[in-house]
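Have a look at this one.
Shown here: the complex without one of its protein chains, the others still in place.
Chain IDs A and B follow the sequence of writing; residue 1 opens each chain.
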Amino acid sequence: MPARYLNFRCSLPWLLLLLQTLCLIYSFFGFPEPGDVYPHLYPGFQDVNHMVIFGFGFFLMVLRRCGFSSTGFNFLLIVLGVQCSLVMEDFLRFLGLQYYEVDLKSLAKAVVSMTAVVISTGAVLGKANPVQLIVMTLMELIFFYISRWINTTFLQVTEDLPLMHVHLFGAYFGLAVTSRFPEPPPGLDKSRSTPKSDLFSMLGTVFVWVFWPSFNSLLTDSSMKAVLNTYLALAVSAVAAFMLSALTSKDGKFRMTHIHSAVLAGGVTLSYTAHSIRHPWIAMILGLLGSVITILGSHCLQRCFNPALKLQDTSGVHFTFGLPAVLGAVASVVLHVVETGIAQQWSDLSSLGYFVFVDIGAFCQTISTALITGLITVTILCQGTLVFKWIVILSVSYSQKQLTEKTFQQCLPNKGVKTWLLLLLQHPGEP
Amino acid sequence: MPARYLNFRCSLPWLLLLLQTLCLIYSFFGFPEPGDVYPHLYPGFQDVNHMVIFGFGFFLMVLRRCGFSSTGFNFLLIVLGVQCSLVMEDFLRFLGLQYYEVDLKSLAKAVVSMTAVVISTGAVLGKANPVQLIVMTLMELIFFYISRWINTTFLQVTEDLPLMHVHLFGAYFGLAVTSRFPEPPPGLDKSRSTPKSDLFSMLGTVFVWVFWPSFNSLLTDSSMKAVLNTYLALAVSAVAAFMLSALTSKDGKFRMTHIHSAVLAGGVTLSYTAHSIRHPWIAMILGLLGSVITILGSHCLQRCFNPALKLQDTSGVHFTFGLPAVLGAVASVVLHVVETGIAQQWSDLSSLGYFVFVDIGAFCQTISTALITGLITVTILCQGTLVFKWIVILSVSYSQKQLTEKTFQQCLPNKGVKTWLLLLLQHPGEP
Partner (left out) sequence: MPARYLNFRCSLPWLLLLLQTLCLIYSFFGFPEPGDVYPHLYPGFQDVNHMVIFGFGFFLMVLRRCGFSSTGFNFLLIVLGVQCSLVMEDFLRFLGLQYYEVDLKSLAKAVVSMTAVVISTGAVLGKANPVQLIVMTLMELIFFYISRWINTTFLQVTEDLPLMHVHLFGAYFGLAVTSRFPEPPPGLDKSRSTPKSDLFSMLGTVFVWVFWPSFNSLLTDSSMKAVLNTYLALAVSAVAAFMLSALTSKDGKFRMTHIHSAVLAGGVTLSYTAHSIRHPWIAMILGLLGSVITILGSHCLQRCFNPALKLQDTSGVHFTFGLPAVLGAVASVVLHVVETGIAQQWSDLSSLGYFVFVDIGAFCQTISTALITGLITVTILCQGTLVFKWIVILSVSYSQKQLTEKTFQQCLPNKGVKTWLLLLLQHPGEP
């Protein structure tokens, strides 16, 4: 399919040039002198940096043909996304008339935000082309910032907590995008896993597992408590993953996919509460529940939910990140209510009700924003590709109509638009 | 051998469930609120965590068929062991009426303790099944705690130092276990190394090498001194390993196995003294001696000692960890005596003698406890497997007697028990 590749090969460098130029111009006007602060953050920042670049790269990308392209392209997305995230955060704060300093903390936030993008990428793996992935990255970062801004401003969630909604946002945004994405042509089936890719995937999983305590503790104040709770939750969910995998598989073997997804469930579940849980057993129970819900979810979703909605969740981000994040959200509301209730001796039930309302509201807002903006994004991606393709096709030649029609049939689910475009296409091609 | 695998496939998840439930229940009653302390420990803790999970995983496990099973199972052992170690340490301190707080330091101790288990695992590699490995992990952690408790209470060794006996305890415990372990059936020869596994092994070795200074300095007060001494000793022993390898091999080539074991000798030798050595040259000399003793030991042990005692030390833990740890123990006694002697101007020789007695006593106690408890463990493992197998066999069918007898012949060195059990087995099978 040379035309298809030709498209993005021509457009990709120019898109990169455009974005990089915008970042440079903005940084010239916008960024102040960086402060030499937060040296204690540096080891944790490096851990998260490793985790996003190497860990998620291996963890999610192994289904593709494992080679230069996947490692390299994941890296490109991250270095571009971090810059865009810095610029956008600065610009949107500028609109809100807040002061913003570029320092290690804002860089750490940018890297953490990229996790949402990496998770979403896992859902559309093997279906989106590089240009679409870059556009999706930009739009997701903008929408994620807006969702965080709503949470901080209207629902009065404390400053750094909304950033921990990355898993929730990333998973549901990715699901929304993949739900409307055109199927890849059957010949290009890159979604088969091989024994070698399984091994790399296991390595990536353990890599992410090891760095997760740093991820959960990076932006909190009581970071060692967060580390301890996260480590215990991760340990329990790892044991539970092996246990449940052996129990639910027919021949008693451990199954790669179960462990791959459930090992991390404890860490995802504790994203919101790692710094505030007072008793290690709560963290451990949450880790266990996270693992259970992931493995049950992987069975239910793949058999009932995904076929019904015609979802193709390539890397299983829904049950790997989405469900444990929802569980974590519920748990954080319950823990918050119980703690406040005990402190007030259950005297002021109406204020408790308000707390519950606000907390649940924040999570529902994140999920619904993710779903809606995901649908918007996928529409723009497809239409954008369409318009772009149309321009390319016109400029390349008039004689390739058959190929064009074939490409359109593969790409467009919407018959009306297709017919309209084909008519439009035939119009300039008239002799 | 389906019956053999059937055994642990049925029992493994339930064993995991049991242990995890016990940990959860204990954590509910036992663990206090975690403190948000020791943030300066975190980078070192992460290093040791990496080293145990990735480094030792590659370093010791490569002889197995390199794939999902080895990486994954090593990981399972560690996450389970760390939890059990936390629980046990808390429980045994509770018996001793001491206060114990779950914080980053206790987690670090739990991870360091797991090193003993990982080393012992290296000795029984390819012979023990997963259930046996898990039971061995638990028993070794208990016995190691008891050995440390004896050292701290009766021999008045300072608090964190006995933890550094991990290498000594792990190596001799593993040797004792492997000495009485039944041979693996000849068809299941997993102990061959391949060029690819050699490469991974080299990578694992360098990985462990890089993190060793963190390991030796994690729990000491003068940690930068420990880092510096360990780094120099490791560097000297690495150079010596290459040098001796080229000298002792016939064709002048570097030999993988020599380097694999001798590169780390400097770090193991300095386990007890890294924080207290005053002159870098002492650390460097110890690194050199460690390397020499390891390579000489690998020649002597594999030719004379192991065949005589019918030992099968799969990964060579005796000369990789055991001998340098003994050297380090001797060196620490000598250095302690010389230092105290110089400080006292050799006036009070009787107190010096007492020092020597206590120091040597601590090391001898560790080695003898390791050997004795190792023998106890292997007896329980074999008998336990036997009883377990017997139950399974009875419950599965009466018609598989021939297979059973064969399995028993492979498993039991003790003819009396075998005959007795076969009789017992035939008893319910009577028509």
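By definition in this document, a contact is a pair of C-beta atoms (placed from the backbone, for glycine too) under 8 Å apart; a residue touches a chain by one contact, two chains touch by 3 or more.
Note that the structure is a prediction, hence the values are computed from the model and not measured.
In the complete assembly, the contact with the undisplayed chain comes from B:Y231, out of B:Y231, B:Y272 or B:F363.
Of the options B:F28, B:W149, B:F242 or B:F355, the residue whose C-beta touches the omitted chain is B:F242. From the options B:I285, B:L335 or B:V356, the residue with contact to the unseen chain in the full assembly is B:I285. On the side of subunit A, the interface with the absent chain consists of residues 6, 9-10, 12-13, 16-17, 19-20, 23-24, 27-28, 31, 33-39, 42-43, 46, 49-50, 53-54, 67-69, 71-72, 75-76, 79-80, 82-83, 102-104, 107, using the contact rule stated above. Counting over the whole complex, subunit B has residues 40, 43-44, 47, 195, 198-199, 202-203, 206, 209-210, 214, 222-225, 227-229, 231-232, 234-236, 238-240, 242-244, 246-247, 251-254, 256, 259, 278-281, 284-285, 288 touching the chain that is not drawn.
Definition applied: only the chains that are shown with their structure count from here on.
Chain centres here are Cα means. That of subunit A falls 40 Å from that of subunit B.
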